[in-house]
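Heads up: the structure comes next, in C-alpha cells.
Shown here: the complex without one of its protein chains, the others still in place.
Chain naming follows the written order as A and B, and within any one chain the residues start at number 1.
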Amino acid sequence: MKRLLNVHEAPIIIFTILVTLLFSILSPDFLQFENIRLILDQNISMFIVAIGMTMVILLGGMDLSVGSVLAVTATSVGLFLSNGIHPWIAAAMGICIGVLCGMVNGYFIAIRKIPDIIVTLATMYIFRGIAVGISGGTWMTNFPEGFRFFGQGYVLGISFPLLIAVILIAIFIYLMKFTRSGRRIYSIGGNGPAAKLAGISVARTKFKVYVLSGLLVGIASVIFAAKVGSVQASTAGSSLAFEVMAAVLIGGGSIFGGVGTIAGTMLGVLFMGIVKNGLIISKVSPFWVSAATGFLIILAIVINTLQRIRQNKGKEGDLV
Amino acid sequence: MSAWASRFPLKGNKLIVQMLLLLVIIVLFSFLSPYFLTVTNFMNVLNQMVEVGLIAIPMTMIIISGAMDLSVGSILAFSAVCMGVAYERGIDIWISMIIGLLAGLLCGAVNGYLIARHRMQAIVVTIGMLVMLRGLVYVINQGRPISGFPDAFYFMGQQYIGFIPVNAIFLVVMFLLASFVMKKTRFSTYVYGIGNNEEVVRYSGISVVRIRFILFMLSGLFSALAGIFLVSRLASAEATSGTNIELDVITATLIGGTHIFGGRGSLSGTFVGLLIIVFLRNGLNLLGVSVLYQAVILGALLLLAVGNKKFNGE
C-alpha cells in the first residue's frame, strides 16, 4: 500500500477516482460505456498536444503557441481541401506545416537562444494572425467525406483517431523511458549545466523537442478539423495552451523541468475531460461550470503538491 | 547591493535601446498619419493604457522574483463585478469601491497563500484561479453587465485635469511610487534576491514566504484597481472585461527588458515597454491596419526587441 502511494501519479489517480465517483452519484448517466467513450473522443486532440507539451515542460520551457499552431494547420488543411487536394495529401501537408511551425519555434529557442516563453508568446500572435489572414475571415467547412475519416472513421471496430492517439502515446512513453534521447530531455530539464558538461547537446535536443511538438500539434489539428467539421481561424484552440499546460502540471509535471511523465499528463488530460463532461452531465447550472472547473484544477494541484512535499521532506529547498 | 550596482549600467543601456525604439515608432507614425502626433491622440493613448499599466507594476515585480501571475484579468473582472453588485444593492459607491478592492486583495491572498506558503507552482495555481474567478463572475451576476453608476465615480476614468486624463496621472504617480519602492527599500533587494537565488535569501534569514505573499497580494490589489478604473472609464462592469489582459501585461513587461527567469528588470523599462505597445497599437489603428496584421507585427516586435537584446550577450 505504501509503495502504491509513492507512485508519482498516485494523488492524481486517487483524485480522479474520487471525482468520477462524485459525478456517478450525481448522475446515473455518467459512468456509462457510451459516456466514457465520449470523454475520450472529446479530448483526443488534447491528448496528442499534451504529449508534446510534456516534453517541452520537462525541458523547463513552455509552449504558448500550440493553440495558434493548431489554428494555422487546421486552416491550411481546410484551404487545401477546398482546392480539391486529396484528403490524405492535404492531411500530410497540414502536418508538415505543423512541423514547420515547430521548426520556427525551435530555431529561435534553441539556436538563437531566446527564452521559450518569449518566443512562443510572439509566435502565438504571429501564427494566429497568419491563420486568420489565410482564412480570409471565412470558416473552413463542408469538408469532403473522405477527410472525415480522420476524425470519425473506424478501423477494426476501433475509432481511428483514438487508435492514432494510443499509438502515439505508446511510442512516446517508450521514447521517454527507454531511449537515450528521452533520458536526455530529463537530464537537461533536471540540471541543464550538468547535462551540458556531460556532453549533451542542449540546443539540438531542444530543437528536436519543439519540432516534435509541432508535429504532434499538426496531427492533432487534422483530427480536430475532421472531427468538429468546421474551423474558425480566429478562435480555434484559443484556450488550448493554458488547458494543456494545466493538464501536464496536474499530471505531476513541474514547470521548472525535469519532473513529470507522459502517463501522468494523460491522466491530467483525462481529469480535465472528466470534469468538463461531468459538470454538464450532472446538470450543474451553466453559470457554475467554469467556476467549478477552476476550483477542481486548484484542488488537483493542492493534492499534487501535498504528495510532493511528503516525498521530498528532506530536500524541500530544491522545490518551488 | 554590489550586484545591484553592477547591474545598473546594463539596465541603463537597455533603457536607451527601448527609448530609441519608442522614438522610432512615434516618429514613424507621425509621418504616416497626420492624426497621430496630436494632443488629443496622446491623451487618448494615455487614457487607454491605464489598466494594463496598473497591472504591469506588480507583474514586473513578480516576474523579477521569478514567478508569474496569469489570473490578473479574472481578478480584474471579479473585483469590478463585486463592486458593481455591491453598488446595485444600494451600498454607497465609495464603499462599494473598497469592497471591490478587498475582493481583489482576497484573490491575491489566495494566490499568495497557495504559492508562497504551500510552495505550489505559480503558473498552475494562477491558471486555476483564472478559470475559477471568471466562472464566479458569471455566478455573481449571471453574465449581465452592471451600469448606472453615479457621475462622481466617472471622474476617475473620464475626466481631465488640464488636458491630462485623471487616470493617467494616477498611473504615473503609481509608477513613481513603485519605482521608489523598488529602488530605495530593502523589499526590492529581497525581490531581486529571490529572483536571482532564492536559497541565499532564505539562508540570510529573510522570509521568502512573506515576500512572495506580499507580491501576490499587490498583484490582486492592483488588478482590482485596474478593474475599478476600467469600470469608471467604460461606465459598465461586465463579465468579460480583462479577458487576455495578462498577455498584454506580460508582453509589455518583457519588451521593457524584464528577464523572464527573474532577477533582472525595472519598472521604468516596463513603462517604456507599455508605451511601445500602446503607441504601436494606436498608430496601426489610426492607419486602419487590420488587427490580424497588428498581431503579427506585435509578435515580430517582441521577438526582435527581446530576442536581439538577449542575443547581443548579457
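Convention: contacts are C-beta pairs under 8 Å (C-beta built on N, C-alpha and C of every residue); 3 or more make two chains touch, one makes a residue touch a chain.
Just so we're on the same page, contacts and distances are computed from a predicted model.
Asks: I notice the complex is incomplete. Of the names "Glycine--tRNA ligase beta subunit", "Aldehyde oxidase", "CbbX protein" or "Periplasmic binding protein domain-containing protein", which is the UniProt protein name for the chain that's not shown?
Replies: "Periplasmic binding protein domain-containing protein"
Asks: For the chain left off this view, which of A:Ser181, A:Ser201 or A:Ser234 is in contact with it?
Replies: A:Ser234
Asks: Among B:Tyr138, B:Phe153, B:Tyr190 or B:Phe216, which residue is in contact with the omitted chain in the full complex?
Replies: Touches the omitted chain: B:Tyr138.
Asks: In the full complex, which of B:Tyr87, B:Phe153 or B:Phe175 touches the chain missing from this view?
Replies: Going through B:Tyr87, B:Phe153 or B:Phe175 one by one, B:Phe175 is the residue touching the chain not shown.
Asks: Could you list which residues of subunit A touch the chain missing from the display?
Replies: Listed in rising order, the touching residues are 27, 29, 34-35, 38, 41-42, 45, 128, 132, 136-139, 141-142, 152, 224, 227-239, 276-277, 280-281, 283, 286-287.
Asks: What subunit B residues would touch the chain not displayed?
Replies: Counting only subunit B, the missing chain is touched by 11-12, 15, 19, 26, 30, 33-35, 37-42, 44, 47-48, 51, 138, 142-145, 147-148, 154, 158, 172, 175-176, 179-180, 182-184, 230, 233-236, 238-244, 266-268, 271-272, 275, 281-282, 285-286, 288-292, 295.
Rule of thumb we're sticking to: only the chains that are shown with their structure count from here on.
Asks: Quick check: how many Å separate the C-alpha centres of subunit A and subunit B?
Replies: About 29 Å separates the centre of subunit A from that of subunit B.
Asks: Which residues of subunit B touch subunit A in their complex?
Replies: Contacts found on subunit B: 70, 114, 118-125, 127-136, 138-139, 142-143, 198-199, 202, 247, 250-251, 254, 260-261, 292-296, 298-300, 302-303, 306-307, 310-311.
Asks: For a test of understanding, state which residues of subunit A touch subunit B in their complex under the given definition.
Replies: 62, 108, 112-115, 117-119, 121-126, 128-130, 132-133, 242, 245-246, 249-250, 254-256, 287-295, 297-298, 301-302, 305, 309, 316-317, 319-320
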